[in-house]
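Before we start, here is the structure in question, set down as structure tokens.
One chain of protein is taken out of this complex; the other chains stay put.
Chain lettering (A, B and C) follows the sequence in which the chains are written, and residue indices restart at 1 in each chain.
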Amino acid sequence: MIDFTQPTPVLLSEERQITETRRELVLNMGPQHPSTHGVLRVRLTLEGEMVVACDPVIGYLHRGVEKLGESHRYAQIVPWTDRTDYVAAPSNNLGYVLAVEKLCGIEAPERAQYWRMIMAELARIASHLVWLGTHALDIGALSVSLYTFRDRELILDIFEKFCGARLTTNMMEIGGFSRQIPPALPEMVRDFCRYLPKAIREYEDLLTENPIWLARTKGVGIVEPEIAISYSLTGACLRGSGVNYDVRKAMPYLLYDRIDFAVPLGTHGDVYDRYLVRVEEMRQSIRIIEQCLDQVPADGPLMAYESNYVIPPHERVMTTAEDMQRHFIWVIKGFSPPKGEVYHAVEHSKGELGYYIVSDGSPIPYRMRIRSPDFVNLQSLPYMAQGAMLADVVALIGTIDIVLGSVDR
Amino acid sequence: MAIEVLIFYLLAGVAIAAAAGVVLARNPVHSAVSLVLSFVNVAAIYVMLRAEFLAVAQVIVYTGAIIVLVLFVLMLVQQQDLPEFHGGRPLRRAVGFLLGLVLLAEVAAAILTRSLRGAPGSWPPEAVAAVGGNIQAIGRELYSVYMLPIQATALLLLAATVGALFLARPELIEERLAVARRLFTISLAHPRGVDPLQPVAELPGPHDNERKPAGGDRVLVMARNAEEFTEQPAWGEIRR
Amino acid sequence: MDWEPLIVSYLFGFVLLNVLLLAMAYMTWLERRLVAFFQDRIGPNRTGPFGLLQPIADAVKLISKEDIVPANADRLVFLVAPLLSFVLAPLGALVVPFGDAVTVFGRQVNLYVIDINVAALYFLAVGSMGVYGIILGGYASGNRYSLLGALRSTAQVISYELVLGLSLVGIFILTGSLSLVDILRVQQRTLVLGGLELPNWFLLSQPLAFVLFLIAAVAETNRAPFDLPEAETELIAGYFTEYSGFRFSFYFLAEYINMIVVSLIAATLFLGGIDGPFVDGVWWLAVKAFIFLFFYVWLRATLPRFRYDQLMGLAWKVLLPLALINIGVTGLVRLWGIGAL
Partner (left out) sequence: MSELTTAHFLFLSAALFIIGMVGVLTRRNVLIIFMCVELMLNAVNVSFIGFAWEQNALTGQIFALFVIAVAAAEAVIGLGIVMALSRRLDTVDIDEVRQLRE
């Protein structure tokens, strides 16, 4: 028998011989299951409807993004990062470009930094909306998912207006943005910020005080703060347990230290607290976006063109010889950052998203590693599922907020 | 009247065939389905015998509850481990069938030579119709003459319920104890926040953190900076 | 033997079955339109005006699909189970009175198929038989999700059957009869309360029983938020995961016919059935049943799903004691009313 008081009961199928006795039923949940959010496979050992052991099996969506990073030039990797967590693509772009900028010692212009913050927060809201919809759908609330996807469309419209793509945006570049901000965009974002609080209230009307929702989420999947830290959870999974750790506050990047916002912390560490935390995070994101819109300079450069690592602007290529040469080399060969290794983390909607890059001075990274938050958060599923009911497993997968593209990379 | 006899033969035939199916079917689930069929046919015969209430009670209690429970248990007990009918013991089978035939012959003889008849009862069809029907008649009889037996039955059912609870309670999965009995949030950036054993010397003022009523009885702590570390009342509740 | 009433009953039953099937077909259309409305969508609107031909298109699609039997299914039971479910579903409607006797071609025809003195119990009995389709289908599929769905359904139906039955006992005490025709007649009287003339509907005298009946009926028909046996997000589709084509459609038909039958029974028992202002008639029954059906759809669009243990806890710890209290209070009031207390 497993000692459940111990904090790390990660059960790999090799470690524990799951013998199917008369009382235990091994249920293979996924990879084609409507509520495993893609192609997660969970091997459940059930007694009646009670989960005795839970064994997540991942890798069905593995595309080797990290390995692909070792064969592409630095600027070519940005689109690959879109495809890891495709629900919040700009945040992935941000993590990668910040890591490379750190490696090269570039800093994007202030205006670009503000817009990066706006886009990252919009991506956070989009991701949380998808999470809320699917989580509610898993627990059985049918309508919420349609409302959240309806409102997510507004964010995708903003992305489309800015860069032409809706899902895999590929919007950020090393050094800033090479696109111009469309003049209508700030007003579009402001409209959205005015609209969303009403929509959030609508979701909360449906869920927050709903007795069935409370019964399904309160006291389910409790993760104590020590356990959360020992599993190295991040994001809402960690903050729902009441641990104060947010990369935006702990290791501020971009201009988050100029923004006034709060990090919501849960008090019970269950599914309901993580729900409350994420809903509150959406509101805080709106505050951040509004402050950014107030503070962002109306015009100014969006790209750190003074740096040698950045492709020169079009008009200089056409007028000066050395910029034309640089442009030629940049396009043909790529740029070569200095030797060294770098790690940079951003607060992704799911937790700490880190990019670790080793450079050997060549135009392609020697090694790229992605610390994707949901991959790490998923490891807490066996702990949370011990002794839960079958229906809870669905709620727990929902509360971890995984995107399999990011888990398997 | 011949039509009634025909209907009776039809119903009785199906009931007996289904009952034979209970004994002969290899798969216990098939047995249960046969039993349901048999019971429903017997219920129909009850209707012919002016016992409508009994017919409905038969369907509700036997088919609606008892056989459903049997199926429930059958599904919990896994199929491939159930003993098969044709798994040896031919002697006992032969003896069983033989005994059955002997008994049938005896009972047939008893029925055919029956001469003893009791006194007619006090509820001819007209009397039953006069109080409103079979149910009303049974109700009157049950709650006047048979008051004591029905209370005894109630006691029996209660005792059975308690007994079943006692029998069927599964050994609970070892309850995971609440590990956290402390009253803190943890801050990874706060020197004291990661060390739960230190007593709290000073608490942040109300301006540093704001508690936000979130939903129902829950509050969210709104941390303003990474060092913040607050007292929390919630940890220490045992899960579920 | 007098054959005429028997033949009339069969004819009426035949007509009723067809009406039920038609109502069921348009119930699916209505549900999809209503849920779409709740969810900010449009719903089916392409097949015919307002999508009114959608049920026909669905039926054609389902019938023309392949009927797959899984390799490790219990073949016989697998094939029979959906039929069982479907056959038992409309039986409950046989005892619903659709109106007083009318004269057709010079003959008195009663607008109900049968009036038996155990009608309410008969409805419960048919309901409890209906679960066999689910259990056997889930068992025979040879699929663990289906098996779990069947197990859930078993426990759920046994528990809620009890609540459903006990919630009606108050009405039996007040009317002294289990026949739906008698119960309807009692409700057609007028209740004078102070200066107010109210219909003597049992909704007014048995409000608690009405709520209990409503909850238990939703659970009994496996609809949201009690749709655990077929919870899509947990058990994929529960007991009918492995079914396809027209066998799947039998389950589908059975579920919707069950909803309609329960709505008809609830309208008859608690809302006075055909009784209504102006002219009594079957249209009032239809209106009341529609209210229930709308309620079903509304619940489905709004509420999350219960968990298995919470569902059982609700039945045994909340609803059952309430039903017993209701019976006790009703009994005492009745005794007091006839001066026996």
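Going forward, contacts are C-beta pairs under 8 Å (C-beta built on N, C-alpha and C of every residue); 3 or more make two chains touch, one makes a residue touch a chain.
Please read these numbers as outputs of a predicted model, since none were measured by experiment.
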Query - Hidden partner interface residues of chain B, rising order - result: 1-2, 4-6, 8, 12, 15-16, 19-20, 22-23, 28, 31-32, 35, 38-39, 42, 45-46, 48-51, 53-54, 57-58, 61-62, 65-67, 69-70, 73-74, 76-77, 81-83, 85, 87, 89, 92-93, 95-97, 99-100, 103-104, 107-108, 111-112, 114, 117-125, 128, 137-138, 141-142, 146, 149, 153, 156-157, 159-161, 163-164, 166-168, 170
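Here is the rule we use: only the chains that are shown with their structure count from here on.
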Report summary line: The larger set of C-beta contacts, choosing between A-B and A-C, lies at A-B
Query raised in the report: Between chain B and chain C, what is the separation of their C-alpha centroids in Å?
Result: 22
Report task. Could you list which residues of chain B touch at least two other chains? Result -> 76
Report task. Could you tell me which residues belong to chain C and also touch two or more other chains? Result -> 151
Report summary line: The answer for chain A against chain C in the complex is residues 25, 27-28, 33-35, 46, 48-49, 136-143, 146-147, 150, 206-207, 210, 212-213, 215-216, 389-392, 394
Query raised in the report: For the complex, which residues does chain C have touching chain B?
Result: 1, 74, 76-77, 116-118, 121-122, 124-125, 128-129, 131-132, 135-136, 139-140, 147, 150-151, 154-155, 157-158, 161, 165, 176-178
Report summary line: The residues of chain B that touch chain A in their complex are 76-78, 81, 170, 173-180, 184-190, 193-194, 196, 210, 212, 214-216, 218-226, 228-230, 232-235, 237, 239-240
